[in-house]
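Of the protein chains in this complex, all but one are displayed in their positions.
What follows is subunit A.
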Amino acid sequence: MRIALVNGSPKGGASNSGILLEKLKPLIAEGNELNAYRVNVKPLKPEQYRELNEADVLVLAFPLYFDAIPSHLLRAMVEMEKFRQQEPGNRELIVYALINNGFYEGHQCKIAADIVSNWCSRCGFRFGMAIGHGAGEMFKSLSRVPLGKGPLKNLGKAMDQLSAAILTRSSAGSLFIQPNFPRIAWRLAATHSFWHAQAKKNGLRPKDLRRQPFQVSRNGNQG
């Protein structure tokens, strides 16, 4: 089975979507051909669209942007739909989604999963299922934690269900989960260990992050 793993993170280097795909790989590798793709600000080439269109399974991994799909990946999906209209490709192609969001609650990924499902309907793909995971920015610090352990206990169970669906090319209910880590602890860590640490690196104080640049609108009102 040819499985295309699409990393839709716009970041140039390491990404949370990439970490999720790395966790999935060992669960679906045996006897299958895994091919990795990166859709970031650089568009895919026509031959890459052809390869995706002819795959048996497509796994789309991406971060949630404004409750939906980041615009660079959306452009690629629109291109893929156009490509599909020209070349039928694999009629049995099935799509799975691995979505991470910056908030804590995984269920905030549901609308993006529905958009992927609607895209499948337009393209004539089958929609398999999605995993939507909250607290996505934590993955970098958890990349060495084994699936199914500690904060990744929920993710481990979800990945088992996803990989079982992929290996049988079947559809299942989507799963929206968060790490096994209290929300309040996550929020404190995000504020102090992430935002304030990043600000300090850039020579800024926490209060600087609340700056309010404003411009005058055309009728003269100020923001």
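Odds and ends about this structure:
What we mean here is this: a residue touches a chain if its C-beta (ideal position, glycine included) is under 8 Å from a C-beta of that chain, and two chains touch if they have at least 3 such contacts; residues count from 1.
The criterion applied here is as follows: contacts and distances are computed from a predicted model.
Missing chain, UniProt name from the options "Spore germination protein KC", "ABC transporter ATP-binding protein", "CoA protein activase" or "NADPH-dependent FMN reductase": "NADPH-dependent FMN reductase". Screening A:70, A:89, A:128 or A:179 for touch with the missing chain picks out A:70.
Among A:49, A:83 or A:104, only A:104 touches the chain left out of the display.
Among the residues A:119, A:139 or A:181, only A:119 touches the chain that is left out of the figure. Listed by residue number, the positions of subunit A touching the unshown chain are 9-12, 15, 40-41, 63, 65-72, 74-75, 77-78, 103-105, 108, 110-111, 114-119, 121-122, 134, 183, 187, 190-191, 195, 198-199, 201-202, 204, 208-219, 221-223.
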